[in-house]
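The other protein chains are all here in position, but one chain of the complex has been omitted.
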Amino acid sequence: MSEFTYLDKPAQRVDGLDKVLGTAKFVGDIKLAGMLYTAILRSPLPHANILHLDVSPALKVPGVVAVITAEDFVDHGNFGWPVKDAYVLAWKKVRHVGDPIAAVAAETEAAALEGMQAIQFELEKLPVVSDMQHALDADAPLVPLEAPLGQGNLVNTHLVRNGNPDPIIAACVNKFEKTYHFSHQEHAYIETEGTLAIPGPDGSLTIYSNDQSPFITRDNVMMVLGLPQEKVRIIQPAVGGSFGGKDDINYQHTAMVGALALKTKKPVRILLSRKESLIASYKREAMDITIRLGADENGYLQAAKVDLLADSGAYASMTPLASWRATMHAAGCYRYQAVHVDAKSVYTNNSYSGAFRGFGNTEAAAAIEQAIDDFANQLGEDPIDFRLKNIVRNNGEKLMTGNLLQQEVGLAECIEWVRERSGWDEKRAKYNNQSGDIRRGIGIACYMHGSSLGGEGADYATTTLRIEADNTILVTSGLTDYGQGSRTVFALVAAETLGLNYDRFKVGCTDTTTSVESGPTVASRSTMLGGNATKVTSQKLLQVLNFAAADLLNCEPAQIVRDGELFIGPDEEPVPFEKIVEHAREMNLTLYVEGKWEMPKFEWDFEKGEGTPYICYTFGAQIAEVETDLITGETKVIGIWAAHDSGTVIFKQGADGQMYGGIGQGLGYAMMEEMKYDQGFPANINFRQYLIPTALDMPEMDIKFVQVSFETGPYGAKNMAEPTMIAIAPAIANALYQATHQRHNVIPLTVERLATGIEPVRKASPSRIRKGLGLK
Amino acid sequence: MKINFNLNGSDVELEISPEQTLLSLLRDKLGLFGAKQGCDVGECGTCSVLINDELRKSCLMLAVQVEGCRVVTIEGVSSPQGEPNDLQQAFLDHGSVQCGFCTPGMVLAGEAILKETLTPTRTQIREGIAGNLCRCTGYQQIVDAIEDTAQQRRTAVEEK
Partner (left out) sequence: MSNLSVLRVKSVQETLNLLAETDVTSKLLSGGVSITLQIRNGNLTCDRLIDISGVEELKSIQPVQINGKTFYQIGAGLSLSHVAKNSELKSKFPGLVSVIKTSSDPARLNAFTLGGLLTVKRNTGNLFPALAVLEAVIQVQNTDGEKLIPIMEWLTQVKKESSGLITAILLPDQSQTGWLVKEVKRRQMPGELIAGVVLCSVKDQNDVQSDLRLASVVDQFGVQRWTAIEEKINQAVAANDSFHSIMNDFDVQLQLRWGDGLDAQYRRQVLTALITRGLQEMIGSGEE
């Protein structure tokens, strides 16, 4: 990739310096004179009617300034997309432990807490839906206020109809069927949720929120507070990780602080404690996935049939879309004659589920990749050989969803790289013959991951560039950076396109007043969408610069050649960038440009389950080597090899970091991370009970980007943030299968599950939860 | 009550409340926001500081306990002009920073390791940062940065 000057080269992250110095300001680090603190009354019960709510006692507590409830919002604060089933503060009933009921603003944290504790309320317990498998039973209590589809707790369905797999599977010599279970996962961003609203003298609001998508936040605040657009400004400060997790809960918090700030005319901040965050925030949905496969006598896959059931919890949030993505990937990156997938999401009282890195494909890929491994073992084939025989490889080939690939595919190359690099053949053979209690295993999983939103909605982004008085260039994007490095990606694309030094570029935080709306920052879409928008915008600015240069050098713009930052005309006298800018200013040219890029159109028919779900896919393969103790279950991942077909890499250290970090979250998901619900009560309410990997849990990782250029992407780039996490859980599960010859069909594979086959039910403590929520 | 200690190289005398944690003193009273509050019960390490060159979690100690101690926070690691030190620069060079919330604590955990030894193995580095959780990076580039800085400081010592 040596044709690039700035891309795929070592570069320092634009927001890195503030972060290493400790000067980056997160919401909790912003303190303003007169700022009020908040405490939120949250439900200690998983399901109950609100019989009585009287906030007036709170107002009598010294220091308390204001209290709000659902009554303080337009339409009781009803929000939610694609299903409008949620409330800023609970109305009529509470549906999960941690559901917010009222919010108190006070001069000190202690007063806010005391005020919250003074609120009089009475909850009438309702029967709890705790098992998604029984959520649709005829006698199941209804979780939402109204059934969105008129079918009880059914949130949504999705399907794929690619041919008819039933007769094909029936005719296959080799058949396979199994169900795999996946537990809830917590995002566990190290910074908890925080939001600060500052009221303006004109009744406007400026809100700092550590969310992912400030424009959606703005639209929600406008809707529930009945404010016009010019009165609401959302600014994203430094964000301490999100991974999909700071959307809906921050929509609630921004509305709460907005209402309180307007009421009190003072800045108001919400900052959750870790316990409150673990209890109240949404999770990755639990899923049950049943896979049926058929293969011919030579081990070639013929057809697949998959059923998915997702636990959406108390609200729909993003589960309808995450389950759609799961549906679109449920049979994996393999060639089939026919595939059917049927997915359902249901309401329960197990917290609520929303977006989380991988967005449904984390579970879908983990299910199909375990199934492929099991099937290979059943057929006596090496798991890699079996995959290589059946994966999609070529442009024009049919995918599981029935659409044809329209890109080159680097999957086989990824598989070959991890096979070679890990010493697969030798280790696999060696580990087939072991004795004793300590066993090793090596396992593989691969994946495809549809890029960007796909059929979920309109897919576009806008970048702006402005040459400042000091000749630095300010880049803004409506797409946000909560740690993944997208701002650095945009600066590098701009530097590459404009041929200007990288350190000229400054990238602001996303601000709804100065940045241009670009849809949500989700689905690993920033590099492709924001990168392309930045490229388009940079090209526009370059035209302006070349126009000015041509005027200065008495030639046509096309005659300008470049040597780094120097502009050279026919007289071969190099002119520096600063001179060109100076001349452009004399010409009264506008040195501010906006550029939008939109994904080419394609169509998925949700009713028929046919069409094209995504314009392109990334692919990859990961191998894990484990050592496990058959008696105690203790397991150490001792090696990881990962290759990802990302297209062109733009920000090298950032790309490496996405891969390492994705693997870290996947390893946690595979081995230790499980949010458990005991009749709707969460059993893990602190970081001793909910474990995430430490530096000692992570092995040294050996990674590679297979850069199969994708022409629609900026400089050939695709995406990487989510797909890098999704293969590691099934790879570890498959490695553990080789080591133990036991398939537990459940993620995570905790020590107890590995040792005994059963993970004991963890009792939740309603009294500790009450305490964790600040209730007496 | 009053306490006296050395904070990032300067002697200070402060009025504190006996219940106040060191983290609260730093953030709420002194406006030093580099030490973060991630869990407030010692599980995440984002509030790490150095007390007499030893790594401590400032949420797990009271402010009164630093009487007479040398306290170094992330604000005291860089030069007064805001230039990153060698370890901070290594974090930038190795891509060890993503969201940045764990970064101040990680840098201080790294400093604590390097005060013990300039020849740490990668496993020793991992042990040294085991109490500091990071959710973004998978830790590998953080280990790289600390290892690289150890090498640089070793070379500097050898050249002297």
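Note that the chains take the letters A and B in the order they are written out, and that residue 1 is the start of every chain.
Quick note on the criterion: contacts are C-beta pairs under 8 Å (C-beta built on N, C-alpha and C of every residue); 3 or more make two chains touch, one makes a residue touch a chain.
Model, not experiment: these values are computed from the prediction.
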{"item": "Displayed chains contacted by the hidden chain, counting the whole assembly", "value": "A, B"}
{"item": "Per the touch definition above, residue among B:Leu7, B:Ala90, B:Ala109 or B:Cys134 touching the missing chain", "value": "B:Ala109"}
{"item": "Full-complex contact with the absent chain, from A:Gly244, A:Gly569, A:Gly680 or A:Pro693", "value": "A:Pro693"}
{"item": "Residue among B:Asn8, B:Gln65, B:Asn85 or B:Gln152 that touches the chain left out of view", "value": "B:Gln65"}
{"item": "Chain A residues that touch the omitted chain in the full complex", "value": "437, 629, 631-634, 636, 671-672, 688, 691, 693-694, 696-697, 750-752, 755-756, 758, 760-761, 771"}
{"item": "Touch list for chain B against the chain that is not drawn", "value": "1, 17-19, 21, 40-42, 45, 48, 51, 54-57, 59-62, 64-65, 67, 109, 112, 127-128, 130-131"}
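Convention: only the chains that are shown with their structure count from here on.
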{"item": "Centre distance in Å when chain A and chain B are each reduced to the mean of their C-alpha atoms", "value": "30"}
{"item": "Of chain A, residues touching chain B in the complex", "value": "10, 12-13, 15-26, 28-29, 31, 187-192, 238-243, 273-274, 482-485, 652-654, 656-657, 660-665, 667, 686-688, 692-696, 698, 700-701"}
{"item": "Touching residues (chain side chain B, partner chain A) in the complex", "value": "27, 31, 33-41, 43-44, 46, 73-75, 77-78, 82, 84, 88-89, 91-104, 107, 122, 125-127, 129-143"}
